[in-house]
Structure formats: C-alpha cells, structure tokens
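The complex appears here minus one protein chain, its other protein chains still in place.
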Amino acid sequence: MQPKLPLFPQQASTVAGQVDALYLFLVLITTFFSLLIALLILFFAIKYKRTPGRKAEQIHGSTLLEIIWTVIPLGISMFIFAWAAIIYFHQRRPPSNALELYGVGKQWMWKFQYSGGQREINSLHVPMGRPVKISMISQDVIHSFFVPAFRVKYDVLPNRYNTVWFEATQPGTYHLFCSQYCGTKHSAMIGEVVVMKPEDFEAWLASGKAEGSMAANGEKYFQELGCITCHRPDSGARGPNLQGLYGRPVRLSDGRTVIADDNYVRESILDPAAKIVSGFQPIMPTFKGIVNEDGMLQLIAYIKSLNEQPGQPLNNRTSPTMIRDTEVPNIQQEMKENGETSKPRPEKKP
Amino acid sequence: MSHSQTTTTEHHPALAHQFDSMEQQREASNFGMWCFLLTEIMMFGGLFTAYLIYRLKYYEAFVAGSTSISVSWGFANTLVLIASSLTMAMAVWSAQRGIRRFQVLFIALTMLLGATFLGVKAKEYYDKYEECHIPGASFDAEGGTGCEKGNIAQELVEREKIPLEAARQIARQSQIFFSFYFAMTGLHALHMILGMGLMTWLLWRARRDDFSPQYYSPVEYGGLYWHFVDIVWIYLFPLLYLISRHR
Partner (left out) sequence: MSTSTIQTPPQLEMPKKHYLNDNYGIRSWLLTKDHKRIAVLYLISITFFFFIGGIFAALIRLHLLVPEGALFQADVYNKMFSMHGVNMVFFFLVPSIPATLGNFLVPLMVGAKDLALPKINLASWYIFAIAACFSVAAMVLGGVDTGWTFYTPLSSGYLKTNVVTMAVGIIIAGFASIFTGLNFIVTVHRMRAPGLTWGRLPLFIWANYATSLIMVLATPVLAITLILLALERGFHIGIFDPKLGGDPVLFQHMFWFYSHPAVYIMILPGMGVISEIVTCFSRKRVFGYSFVAFSSIAIAVFGFLVWAHHMFVAGISTYSALVFSLMSFAVAIPSAVKVFNWTATMYKGSVSFNTPMLYAIGFIGLFTIGGLTGLFLAALGLDIHVHDTYFVIAHFHYVMVGGMVMAYLGGLHFWWPKLTGRMYPEGWAKLAALITFIGFNLTFFPQFILGYLGMPRRYAAYPPEYQVLNVLSTAGASILAVGFILPLIYLLWSMRYGEIAGPNPWQAKGLEWETSSPPPTHNFEHTPVVTEEPYHYGEEQEGEVPVVP
C-alpha cells in the first residue's frame, strides 16, 4: 500500500468550511509575517555583514514605527478574534430543530443512545443534512468528544451535561477520538461516526434493536423507582408536577428562578436538597448511587416527553401542599414500598 | 563606561559582604521579606478563592458545617494570637533598643502564646475527630454508630425545621466544608509551627545578645512573619467560624 500523506482533513460538516476559511486566513497571516521577518533578517544580515571600514549606524528607535507595529498587529488580531468568536458562538448554539442524541463517555468507550431507544458503542450513526445535538456526560474522568472531519470537540465532564452539535454534509465514515487524556487506554477510546443519507438513516434506525424508546424506558424506570408516588399531576401531590416542566423556568424556595434543563433535572435527582421548588418541602431522598448515567438519560427523556402531554405548568400551581415534618418518615417508608410495587399512573401516555 | 569608586563604610560584623552599608542591607532584606509575604498571600489567596466558590455553591452545607465548630474556642484562639502579636511587637521594640532581657522575655511569651494556640487547635481537631468530621472514608455527619456526637443532620432538623432527608443530604455535603476547614487551618497551623521554629532560633540569638539598634532585622522579619500568620487567622476566623452562623 502506498503510504498516504494527507495535508488537510476531510470537510464533512457545515462548520468545517468556516473553520477552514479562518485557518487558511491565519496560515496566510503567519506565512506573511514569518516570511517578512525571515527575509528582513536575511537581507539585513547580508547587506550589513561586518566589513572592515564600515561602522554600524546608531539608531535609538522610532516611536512612529513602534506605534505602527503595535497598532497593525492589534488590528489584525482583533479582526481574527471577532471572526473566531462568531464561529465559536455558532458552534456553541445548537439549532432548535436538531436531532437529539445522548452520549456517555467512560474509561475507555463511548456509548450513545437515540431517543428511539437504540444504543451503540464506539460508533455513532447520524443522518446527513440535519443538525445533530449530543448531550454528553462522563461516568468517570474527563473525556473529550472530537470528530476532526466535523471540526467539533467538547469536553465530556463527570457530573454535568455538555452539548455538542454538528450538521454532517458528506456520507462516509469518520474518526471519533477522545482528545482529553483519560488514562491507560486513552488512545483506544476511539470510534467512528457514520454519516448516512436521511433515508438510509431512517432504515438503519428502524432495523436497530430497541426495547422501547428512551422515554418509555424512562417512564418504566420512573415507576420502578417510585417517583410517581409524589410527582403526580394532582393537586395533593407532595412533589412538583413534572408535566410541562422541562425547559421552563422554575421558581425556587429561596426566590431564585432557574431553567429546568438536563443539568437541573439531574441535580434534582441526585442532590434533591440543592434546589427546592417554591412551595415544596425538601423531603425527596437522593438517588445518588442508584441511578446510573444511562438511566438518568432515560429519566430525562421521559420528563422531556411529558411536555407533549396536557398538564398544568409548574409555576401556575397556586396551592402548594405543605407537609408537616412528622409526616416525613411515613412518606419515606411509603416510597420505599412503592419501589417494589409501583402503582399505575393516573394518566396514560397517548 | 565606568570609573571606579571605592566605598568605605564602617564595617559592622553583621554586614554581609555583598552590601556596601548596613542601610542597604536592611532595605534589601526588608524588601525581600515583603516579597516573600506576597508569595504567601498568593498561596492562601488560591485557597480562599476556592473556599468562596464552594461556599456559594454549597451554602447550606457550609452553614451547617460552620455551626458545628466551636466559636468560643475559635474566639479564644483569636485573642491568644492577637496577644502574641503584641508580645512579638514588644520583642521587636526591645531588639531595636538592644534590651536583651526584654527580647528574651517577649520572644518566650510569644512562643508560649503560639503554643497555646496550637494546643487549642489540637483540641478542636480532636473534637472533630470524635465527631467523625474528618473528611475521608470515615466521615459521618449523620449520627452513625460511634459518631452520635457529630450528628449534623439531627441538629439541622431541630434548628432549621427541615425534613430529615434534606438534612442528611446537607450533612453529607458538609464534608466539603470540613475539607476546607482542615486544609485552611492546617496550612495556617503549619505556618505557626514554622513560626515556632523561627522563634526558637530568635530566642537563641537574643540570648547570645546578637541584636542591637544597628542590627535587629532577624527579629523584625520574624515579627513580620508572625504578624502575617496572625492576619491570615484574622481572615480565617470569620470565614470559617462566623459569617455562616447567621441564624
């Protein structure tokens, strides 16, 4: 096989062209200034080579020149700064119509889940021509999701969802690297991204073995864990109603308002006392060590799916049920029991 | 470029060869001392910043952790340290005047107060040990067997009237407060121990009658160091013991 000597990575996403344009501009600037300095030095070195009979001419400096070579590089670099910042903002803001996927990084593999419930390991199939947004979290150390052909990269942190998005433009198979050093088999934490034509992608999705969608699995899990005992849509519930919650602002008991995004939902499950919804008591037990990252993603998918159902938004709730402290142990007992025998949900998903 | 100049000065035995005069020597070492204190400020500064970030993040846990340490012991220790700063200042004053007897007296007093501080600190650490509040695998603030004394969760339930479950979560998080408590007071105590070593050396030199109105820098810098360590405590005391205890 002839050894390959590629000099430029494949362009396979909408943003790749933008990044490359900036890169080429910077290459141009670098070449220009490097050559300028190199040629000047060579020219001076030859022209003013030490010869008998000629002495150096003493020059103290020139404020005008100093200003020129301060202001011009400053101007150029501000231009680059602005250009690069625009690309960055574009890269950090996923379009709202993006296909949402979920990724979990662990030593040393990538796991992906589709909302339909299909799962993959070290391989990621995505449709061409449609923005794809991946919410990623790490089960252990910091990893980084890097697809050179798409010019995208973002760190995958423990305890926090980071997102990355891209829109692939070329069908094909591309490298997926972990680019943040993550331990012994860091260089083996690689995979492939397969970009497919939309119809092929749909076919591939349909052929995938899925035991129910993420939301359906999440619902099942929600009941198994007994969450349903308190998080009910009726007015007597001890926990906030979760219908219509996702993505909306939530008023907290200390007066702050936060957006109920992935990170909020995750924190509320693992560390329920951290942010108490206004009008409720901090009685929820933690699910730390019980819910793993995959299960967490399913729960979030389920809560997200509740937005499509009719229900009262959280903030409109006017008569919060106050709970007396004496009741708390009973509730906890009740919840434990419900972990085994979950009651049917009052409302069926359509 | 240059002419030559020979500097003639009265030669004090303590004048190091690289200096032209005692004044230059004093200015140089003084300046060096302040640079060193700047380094120390940056070192504690990093820790303080981390503390403040986590205090914002885990406010309740910091309140709970803070409430479980003893203000009275902390306050007593603050008084002890302030008193030691006074005796240290007196030691510098006596060195400046070359009164040997007073130097020895005040340095010894300073050491005594320093030792008192460390003793009280050790007692506080021991209390924390008994309450199972040492961060790590054996940390328990929820009143497990043998750790009933340090049941922060129960205290929270009683004081804040919050449900036990939430109280236990907060109690568990207070581990991060104790991490800072031990890291900060530990680093401070380490400085105190180094300071005690420094004082021992100064005591030995003072007894030997090394210091005079012309040469007293070691006592002066020992003093600067001692005051600096004091000032760190003056910040640590409210940060760890007081500001969270507002209810």
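Letters A and B name the chains as they come in the text, with residue numbers starting at 1 for each one.
Note that contacts are C-beta pairs under 8 Å (C-beta built on N, C-alpha and C of every residue); 3 or more make two chains touch, one makes a residue touch a chain.
All values derive from a computational prediction rather than experimental measurement.
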{"item": "Which displayed chains the hidden chain touches across the whole complex", "value": "A, B"}
{"item": "Missing-partner contacts on subunit B, residue numbers", "value": "1-7, 16-20, 24, 27-29, 31-32, 35-36, 38-40, 42-47, 50, 53-54, 57-58, 134-137, 173, 175-176, 179-180, 182-183, 187"}
{"item": "Residue numbers in subunit A that touch the chain omitted from display", "value": "3-9, 18-19, 22-23, 26, 29-30, 33-34, 37-38, 40-41, 44-45, 48-62, 65-66, 69-70, 73-74, 77-78, 80-81, 83-92, 107, 140-142, 144, 146, 148-149, 151-155, 157-160, 162, 175, 177-188, 271"}
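FYI, only the chains that are shown with their structure count from here on.
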{"item": "Centre-to-centre distance between subunit B and subunit A (centres being mean Cα positions), rounded to whole Å", "value": "43"}
{"item": "Subunit A residues touching subunit B - in the complex, by the definition given at the top", "value": "271-274, 276, 281-286, 323, 325, 328-329, 332"}
{"item": "Footprint of subunit A on subunit B - complex, ascending", "value": "60, 157, 161-166, 169-170, 173"}
